[in-house]
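With one protein chain held back, the other chains of the complex are shown just where they sit.
Chain IDs A and B follow the sequence of writing; residue 1 opens each chain.
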Amino acid sequence: MTLANRSLVTIDDFSYGEIEALFNLTDEMSGAMDEQYGLCHGKIMASLFFEPSTRTRLSFETAMHRLGGSVITAADVGATSLAKGESIADMARVVGSYVDMIVIRHPWEGAAKVVADYSGVPVINAGDGGHQHPTQTLCDLYTIKKEKKTLKGLKIGLWGDLKYGRTIHSLIFALAKFGANILFYPTPGLEVPEHVLEKLTMEYGGELEKYATPDTASKEKLFPLDAIYLTPSSPHQLAMMPDVNLQVELKTGIDALYVTRPQKERFSAAEKGEELREKYPVVDKKLLRGREFKKTLVMHPLPRVDELALELDTDPRSMYFKQAARGVPVRMSLIALLLGAKDAAIPQEAAPSIAYPVYRRDYGPRCPNQRCVSVQETEVKYLKPEYKIVNRNPLTLRCAYCEHGFEPEYVASSDWHEGKTATKKYHSASSHWADKIRPENLIVFRSNQDAETLGFKPSRYVKIRRRRKGTQK
Amino acid sequence: MTLANRSLVTIDDFSYGEIEALFNLTDEMSGAMDEQYGLCHGKIMASLFFEPSTRTRLSFETAMHRLGGSVITAADVGATSLAKGESIADMARVVGSYVDMIVIRHPWEGAAKVVADYSGVPVINAGDGGHQHPTQTLCDLYTIKKEKKTLKGLKIGLWGDLKYGRTIHSLIFALAKFGANILFYPTPGLEVPEHVLEKLTMEYGGELEKYATPDTASKEKLFPLDAIYLTPSSPHQLAMMPDVNLQVELKTGIDALYVTRPQKERFSAAEKGEELREKYPVVDKKLLRGREFKKTLVMHPLPRVDELALELDTDPRSMYFKQAARGVPVRMSLIALLLGAKDAAIPQEAAPSIAYPVYRRDYGPRCPNQRCVSVQETEVKYLKPEYKIVNRNPLTLRCAYCEHGFEPEYVASSDWHEGKTATKKYHSASSHWADKIRPENLIVFRSNQDAETLGFKPSRYVKIRRRRKGTQK
Partner (left out) sequence: MTLANRSLVTIDDFSYGEIEALFNLTDEMSGAMDEQYGLCHGKIMASLFFEPSTRTRLSFETAMHRLGGSVITAADVGATSLAKGESIADMARVVGSYVDMIVIRHPWEGAAKVVADYSGVPVINAGDGGHQHPTQTLCDLYTIKKEKKTLKGLKIGLWGDLKYGRTIHSLIFALAKFGANILFYPTPGLEVPEHVLEKLTMEYGGELEKYATPDTASKEKLFPLDAIYLTPSSPHQLAMMPDVNLQVELKTGIDALYVTRPQKERFSAAEKGEELREKYPVVDKKLLRGREFKKTLVMHPLPRVDELALELDTDPRSMYFKQAARGVPVRMSLIALLLGAKDAAIPQEAAPSIAYPVYRRDYGPRCPNQRCVSVQETEVKYLKPEYKIVNRNPLTLRCAYCEHGFEPEYVASSDWHEGKTATKKYHSASSHWADKIRPENLIVFRSNQDAETLGFKPSRYVKIRRRRKGTQK
């Protein structure tokens, strides 16, 4: 099996076995960095960064140079022809006709998928808005694995801005894939988005316990534990235990604490107004003085601002500079695999990914996430709304681009009304009719107005709700 | 013969035979892209982009990397020392002392010529304001030739903004050089500039027929045919035919339709105010449904905005992504030839270029084109006004930098007045005296004030016109 010509848009694109194979190659390359030069001679990587970045871009470019390849760079949002109103698809097709691989960072969620769909070459997502940052996740996972030998059954704490940190979103799924338990310590108000948690429990089989009144007994300055995800293979069957046992279990120690910077650049106006610094306690030696942090790896995707004390830099638990340094060999092995310059011995897959039914209609509805690539002015011309139907009760669609979830209020069936105006009826999504519509016939509406605009009439039993905004999750 | 150490500033810099030789090398390289790596090992190209661009820059840089060469890049207008008030000549001399070749894009018309004049290394113009973009033209020509085998006698339509599109200006001369006929379909108000048309007919020998009341019978949504250039070798002798025959001839089919984006960034304030979108019909399948478009190549230099429908992307007539992709091998062969890494078998030239007398005086007049490099504050210090005398009746000067034409109103002779104040007389440029002045003695003035400022008196027969602006064409 080979990873050649594949793309890495979300961390789900790689199976457990593929990631393990990539880590094995990373080990091999790390031990002989100088010997990799020449592996990608004559290959060209386009490094397209439509958001400010130094670290990630330089890490990718270093990786390609260490393999002996060449790099062409567009690092400046404003100074590009995209500003002239060009679509991402056009750009992807053109650049894809020049080079052998594209690395893309973009502020719109799902943009990397568009590049992968249109460029015709392997694409690596270097961060697409608040969606995902899968190569950062690979560096994170690799670091935990190097230090703890395995991820299985570990307790990993996620700390800080869990709402906007795209590294967090990728990491959650990867940890679950590798059988780790996840402890959520969000800054109040910056909790993990619902659609991420839903995908987590739906696809990775573990249990999520949320704390309605979170953990007020927690130590001063520690964020309260907001939720815990328990991996299905958890040996301690924590999920079965009452809270008091959980506290006991946690006292045995947290294996890693993943700290994040408040992503102020993505904050809403209201969030910007709040005094975040007060709400964002600094992770320092004092906070980490408890027994439970004795063997905790202190991690951070960097750059840090004030959320992680400088005194930890010399602490043996601190891993963040190692994480950064490992970015080069991890990305080297990824590039070499996708370009087919190396082959990987990929073990048999544990579990295939879930094949959800696809919902795709020219007339909508549009994804309710305003940062989604599919709703941008230059992209709506060619990107049709596309969703996975991830749940029927309640009916839930997940955007194929940004993966935001969305529950339509009304539905109809293309089968029932075909050709007959009199039968063009719409129903409440929660009605018993809705469940009976086959996926390929399903038509969804975010509001009764949307349905009526398209010529549908309310069914006899439909309950028209007052107009409200589409529930965005 | 060799192209080594030559520059490509305007498309006129290469003869028909040289372009054919370059295309042959492009064919060769296209067929064995991987084998070109190493051809330019140790050579360095400076990629200097003083205007936003991604596509063209990345194409050039890819080409150099595919040849195994190195690239240094300055891609940001604002962040350069030029902002400190340095002249282009100084910059060119310094960068020319570092590298083996310079690729330059600059907003000032004629800037690439200045870089070529001062750098001491081969220079490629990657677009200088609204003047020329010769490598885009090479990609365009190469694409037509690949698809239609020859350009001779073809009918090529140019569509949209023919005023500011620099790709159009280069392309017109190249098409004429290769014996194609040109049909002009400009957006009303964005017609090809007069000085381009004049050079076309003056130097390429064909006939230009302009339609005073253009072609109102044309189909709905089609731009009216504004003018037609008939190549001298045109087998059908279209030039001799009445309009009705032309319509018949056109019905046999247009070989390529070259669509352009409105170059809004160069529009005057008045032009910006107009509702362009309304005036700029979208080229789509419906517009191209007629018989005459059955075998038409649909071309576009990209990026496109709204002027070319996405539905054409999958149409077999659409060539624009191929044009872009071919940019790499075309530029590879160009770079290899100019660096002397490859030699070209250049056939005997059909026609040598015209050697016009040169007009060059320290005291002017300055080029009337405000976008010309020669009138910019940092450049007037060292760039003397320089023109070709391309016509005597009416007396017409063509700027050596931006190629804008200009008809001076008054003239004098340096021979007649030499040393004698009493004989320092100026004459109307249209007078019979003017024709008798030898080019090396000619002195021209844009106004009688200019003449009198320099100490000349009106001759007895001169007709002083009311001051008006210099006719800029």
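The rule is simple: a contact is a pair of C-beta atoms (placed from the backbone, for glycine too) under 8 Å apart; a residue touches a chain by one contact, two chains touch by 3 or more.
Quick caveat, the model's predicted, so the values are computed rather than measured.
Note that of B:13, B:90, B:407 or B:452, the residue touching the chain absent from this view is B:90. Considering the whole complex, the residue from B:99, B:112, B:259 or B:283 that touches the absent chain is B:99.
Contact with the omitted chain, checked across A:54, A:150, A:201 or A:370, is made by A:54. The missing chain, though absent from the display, is touched by one residue of B:24, B:70 or B:441; that residue is B:70. Listed by residue number, the positions of chain A touching the unshown chain are 34, 37, 52-55, 57-59, 61-62, 65-66, 68, 71, 73, 75-77, 261, 265, 302-306, 310, 321, 324-325, 327-328.
Contact between chain B and the unshown chain involves residues 41-42, 44, 46, 70, 72-76, 78-86, 90-91, 93-95, 97-99, 381-382.
Here, only the chains that are shown with their structure count from here on.
One simple way to say how far apart two chains are is to compare their mean CA positions; for chain A and chain B this gives 48 Å.
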